[in-house]
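The other protein chains are all here in position, but one chain of the complex has been omitted.
Take a look at chain A:
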Amino acid sequence: MDQAAALLDYVLRLADSNLVLGQRLAECCGHAPELELDIALTNISLDLMGQARSLYQYAAELKGNGCTEDDLAYFRTEREFRNPLLVEYPNEDFAYTILRQFLFDAYNQLFYQALENSSDARLAEIARKSIKEIRYHLRFSAEWCIRLGDGTELSRQKMQTALDDLWDYTAELCTPNATDQTLLSTGIAVDLEQLKAPYFERVEEILTKATLRKPDYEPFQQGGKEGSHTEFLGHLLAELQVLQRTYPGAEW
């Protein structure tokens, strides 16, 4: 893989992760357990969508030929999306929503902190802008994990069930693929191997405070970053892309 192709793939991975997770959170808008939570989840969704737009705009420039942010979000198929599997997991209930968020935020904060030092000036700049928002997301999702884990017996059970399912998708986050390896030598990519230990350390610290049990299996699901997704993603994209696909060429 050459550097240019790897960079585009890398930027799209980051953009897709934010868009897909932002879309999942947007599903909760108007349906959250209370108004304050509705507003908070929408805030996070808005942050993620805003970051996604900066990243898609960069990717569109890398692609050239008049490509736009919307071309990349609305006209790529399931197999072309590069987000890790975790973010596409549905909102089965609020426990899934908040745990998915925490497992991602804990990674994302370490990732963007490191990305501030990327040799790619544009990525470093986007990281600097995003990191404050991500710190807030992590504080919010970690607090809610603790609150719901160490809340009632029912809430602990629901959180444990969600954790047992979502845990499987944590493997992929800190595992580098060919794209990461290509960009590592030029200092563009974050060294994911370096994030693994602090990531699991942080996650376990919060799980302990939340009185949740770390699942007793090694997480192993992978493939999102190479475009091999769960069955859930196609439905999410079908809904997201419907108007652009129905009226190609229209301006909105």
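Operating definition for what follows: a residue touches a chain if its C-beta (ideal position, glycine included) is under 8 Å from a C-beta of that chain, and two chains touch if they have at least 3 such contacts; residues count from 1.
Here is the rule we go by: contacts and distances are computed from a predicted model.
Choosing from "Transport permease protein", "Energy-coupling factor transporter transmembrane protein EcfT", "Phenylacetate-CoA oxygenase, PaaG subunit" or "Imidazole glycerol phosphate synthase subunit HisF", the protein name stored in UniProt for the chain missing from the display reads "Phenylacetate-CoA oxygenase, PaaG subunit".
Of the options A:29, A:178 or A:197, the residue whose C-beta touches the omitted chain is A:29. Of the listed positions A:10, A:58, A:81 or A:94, the one in contact with the omitted chain in the full complex is A:94.
By the touch criterion stated above, the residues of chain A touching the omitted chain are 19, 23, 26-27, 29-39, 42-43, 45-46, 49-50, 52-53, 56, 69-70, 73-74, 93-94, 146-148, 150-152, 154-155, 158, 239-240, 242-244, 247, 249-252.
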